[in-house]
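Starting off with a structure, shown below.
Every protein chain but one is kept in place in this view of the complex.
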Amino acid sequence: MKVMNLVQAITDGLDLMLTEDKNVIVYGEDVGVEGGVFRVTEGLQLKHGADRVFDSPLAESGIAGTALGMAISGLKPVIEMQFDGFVYPAMNQILSHISRFRNRTRGKFTVPMVIRIPYGGGINALEHHSESPEAYFGHTPGLKVVIPSTPYDAKGMLIAAIEDPDPVIFLEPKRIYRAIKQEVPEEKYSIPIGKAKVLNPGEQITVIAYGAMIREVQKAMVMAKEKGYSVELIDLRSIWPIDRDTIRESVRKTGRVLVVTEAAQSFGPAAEIISIVNEEAFLNLEAPPTRLTGFDTVIPLPLGEKYYMISPQRIYGEIERLIKY
Amino acid sequence: MKVMNLVQAITDGLDLMLTEDKNVIVYGEDVGVEGGVFRVTEGLQLKHGADRVFDSPLAESGIAGTALGMAISGLKPVIEMQFDGFVYPAMNQILSHISRFRNRTRGKFTVPMVIRIPYGGGINALEHHSESPEAYFGHTPGLKVVIPSTPYDAKGMLIAAIEDPDPVIFLEPKRIYRAIKQEVPEEKYSIPIGKAKVLNPGEQITVIAYGAMIREVQKAMVMAKEKGYSVELIDLRSIWPIDRDTIRESVRKTGRVLVVTEAAQSFGPAAEIISIVNEEAFLNLEAPPTRLTGFDTVIPLPLGEKYYMISPQRIYGEIERLIKY
Amino acid sequence: MFDLKTLDKYKPIDNKMYQVMDDEGKVILKNWQQPMSDEDLVDAFKDLLFERTTDQMAVSYQRQGRMFTYPPNLGQEAIHIAAGKVIKNEDWFVPAFRELGAWLAKGVSLREIFLYFKGNEDGSRFEQANRMLPVSVPIASQLVHAAGIGFAMNYLKEEAASFAFVGDGGTSEGDFHEALNFAAVWNAPVVFVVQNNQFAISVPLKMQTRSINLAVKGVAYDVPSVVVDGNDFFAMYEVMAFAREFVLKEKRPFLIEARTYRRGAHTTSDDPTRYRTSEEEEMWAAKDPAKRLRNYLVEKKLWNPESEEELVKSFKKKIDSEFEAAEQHPEYRVDDVFDYMYEKLPDELARQKNMLKNYLSTVGGDK
Partner (left out) sequence: MFDLKTLDKYKPIDNKMYQVMDDEGKVILKNWQQPMSDEDLVDAFKDLLFERTTDQMAVSYQRQGRMFTYPPNLGQEAIHIAAGKVIKNEDWFVPAFRELGAWLAKGVSLREIFLYFKGNEDGSRFEQANRMLPVSVPIASQLVHAAGIGFAMNYLKEEAASFAFVGDGGTSEGDFHEALNFAAVWNAPVVFVVQNNQFAISVPLKMQTRSINLAVKGVAYDVPSVVVDGNDFFAMYEVMAFAREFVLKEKRPFLIEARTYRRGAHTTSDDPTRYRTSEEEEMWAAKDPAKRLRNYLVEKKLWNPESEEELVKSFKKKIDSEFEAAEQHPEYRVDDVFDYMYEKLPDELARQKNMLKNYLSTVGGDK
């Protein structure tokens, strides 16, 4: 075991898969010599060669669309979108083709590829560098969408994503890229896509979150614990498919649910989770299923970001309000 | 008053605004000589000139992006995306710029433009011609998203959209383009954006829908009426902003709600409505707020579409089940 | 034969067009030699007639309400047949949607084509066709796939070219640009074929671009290119064959502008009289590719035009029986909606499918 942060765990997973499978290819803007603007692909070109880890022209539709071409030809491309906000030029390729090629051809052509996207706010960045686009992808049939929140999960889920026979959007919570360190096995392991994880069992309320919000919820839970509240925390990990079983079981037990997501509220990811709660545990509800989300605004530039990002204190406030409801 | 179908009502609204305001410009693929593949712009080039109503090159990002350029220069472009599935190449312009230019420049540049998109299934079309993309837009801060379901509303909402100082996505339920005829005033009138409409008052259950689904719900309501059920039908009309007041009032009264949308289920429009119901009327609920939606699949080609589209009978079944819950 | 020297002579920047026969099928090049045996040539002409007959039949099935929208190929067949003769089994074919004859050559069955346009995804399975991609509806988006495939062929050290098709309208999309650029930078062996049929639905070429021709766009990517008379079977065949060799040998893409005319409607829901004149249509009818090749063959005594009617009749029979096979195709099942979305049906989709099946069983299988 080696202590790694999220970036290192992802690099390690890429390295391992590049080593194991000659058909794995890694490309995108600045992922080669530079090793990516977040250094996720650092060292990989040197080790695996510039024919396997390389820079592409600056064109996201081209990056995504060529990856589809490679995937149907037998390669397993793992591409990087440099930031969340720069996946939008690739939307047509993702929504119209990557997600649909298998279905369109009745399984003749399949698209085993991974789109890595550093995502989310809280890093004092320029506009378009702090987006949470998971709902767009979650609403797109034919994709799988996953988000790790720990180094251990990051490596295991990345390996699962690369081995998946279908396209996976792999969202990396850049805010905690280097914030969390953890022991990560050096060997290969994978974490099944579609399974949430109960990070903390509890009795009075279920909090559902993922990505960088997990850490904020955990801070709020420290406060809650001090007050004697028993909070169950679910790390969703997979946006689609979503793990109804874990949600159902938890909410049927606690009767209360708070969903915390950074993405904009309206038609956002939290709404789906709340609908599922309604479908699965309506009769057990003792308080309205509640969401704490980003606003229906552009994420403000750094000086205004504090108003947008959800603080542990605000989470704690909602936990308490719901428990007392 | 003149009897018009939806297509004619939209043509009429465009004609009226083109006549009234010289800065209104209409363009897109085949909207000029051809009058649009659905004939929505028929006759407009002849009447208003090829400098105001014209064909653009075949490039949706260019169409949307140039419209932003025109809008900030003082024009009011009304552009057409030929079909729902062809708006995806324009996503970057819509999500990154059109929705944000006002906020980015603190109101110095504003983007008064309308993007018209014929949308939805049930017309026996090829792939990419039957999409329901409203959730993508509803989740994008800075846009307004509206969907008329009658000729009268179509004209009034289009005029409101063109006069709106902010960008409006105007989704046209192509399945009922010619299915409904109605008396439509020849003069100018506008219907405020953001207001839902109670199409039918009722006591036992609230059904929320919009666009082409309204007609299907109305068919289901005929069956329900025969059984003596009292159903309240809300035509949402505006996806964002969404009319919480009308939803709240209705569900507080009926205690039951069924949301019917054609779009894919997960992270879809129905989830947002259900979350709002939870937020606004939780204590009044007598049955789980329920959604009847498209599946998390590609909309099948015509021979399979019958399985995807929501039939009046299925809607009726849910109405009855919820009332009996 | 079209070779590097010819390429140099027909520079798109000088707005030259490569042409072998005149409008009447008379060879206009000096010292020209027929690029294939008489037998193969007659074969090609039969293929052309077969495509044309299929097309007519398809339009009439559509009129009878037995098929949904269909995009006719009339007038553009020489391009398709030439491509079909050149493309090898190991090559990739990345279609737009108007290349019928080439699909057939690639091994797509008529039954599947009909099934697709009747509205069943089973018609996109292309079971017998190797490396044949499905119809790409979003204009030009398929071109980047070809660039990726080209990369993969290099990477896998396979000697296979890709043929990617697009229309004149499609050259306006950003993906056209990105595809040619990626293919060029990555040395991808891709032949890009622009079928310039003068219109994108109702929009004439002059509203699509100001460039002197479409092949010249290759300059922006250092992709060699040429304008070819797309209604001239020999010119098309020679250039296609040259292009295939070129991309494989040089390891770089090639761009062909095949200048032609869509003589029919855009699709069966389109009415071209709204946007073009009968004079223009007649002008192009005079350049019809079937006429030109037929004249050539008749002149060379390789073809008896009187035999044609009989042949077409036999084609019709075959086509009809394929259409009937498509009509006999097993009914669309609920599973067909769900089961191909992912390799393994995810729980969430299984749940949705079950709900639908349960519902259908309560109402007796029908909605």
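Labels A, B and C are assigned to the chains in the order they are written; within every chain, residues are numbered from 1.
Heads up, the rule we're going with is that a contact is a pair of C-beta atoms (placed from the backbone, for glycine too) under 8 Å apart; a residue touches a chain by one contact, two chains touch by 3 or more.
All of these numbers come straight from a predicted model, not from anything done at the bench.
Only one of A:8, A:23 or A:61 touches the absent chain when the whole complex is considered: A:61.
Set against the missing chain, the residues A:224, A:298 or A:322 yield one that touches it, A:298.
Checked against the full complex, the candidates C:181, C:295 or C:352 give a single residue touching the omitted chain, namely C:181.
Screening B:13, B:32 or B:57 against the full complex identifies B:57 as the residue touching the chain left out.
Among A:25, A:125 or A:285, only A:125 touches the chain left out of the display. Not every partner is drawn; the one left out touches subunit C at residues 13, 172-178, 181, 184-185, 207-212, 216-217, 219-223, 252.
Touch with the hidden chain on the side of subunit A covers residues 29-30, 32-35, 37, 54-62, 85-86, 88-89, 124-129, 265-266, 295-298, 300-309, 311, 313-314, 317. Within the entire complex, the positions of subunit B that touch the omitted partner chain are 25, 51, 56-57, 59, 61-62, 64-75, 77, 89, 92-93, 96-97, 101-110, 141-142, 144, 165-166, 194, 240-242, 244-245.
In this section, only the chains that are shown with their structure count from here on.
A centroid comparison over C-alpha atoms places C as the chain most distant from subunit B. Between the CA-based centres of subunit A and subunit C the separation comes to 40 Å, rounded to the whole angstrom.
In this assembly, the C-alpha centroid of subunit A lies 31 Å from the C-alpha centroid of subunit B.
Within subunit A, residues 61, 89, 92, 96, 103-104, 141-142, 240, 242 each touch two or more of the remaining chains. For subunit C, residues that reach two or more other chains under the stated contact definition are 121, 137-138, 141, 174-175, 341, 348-349.
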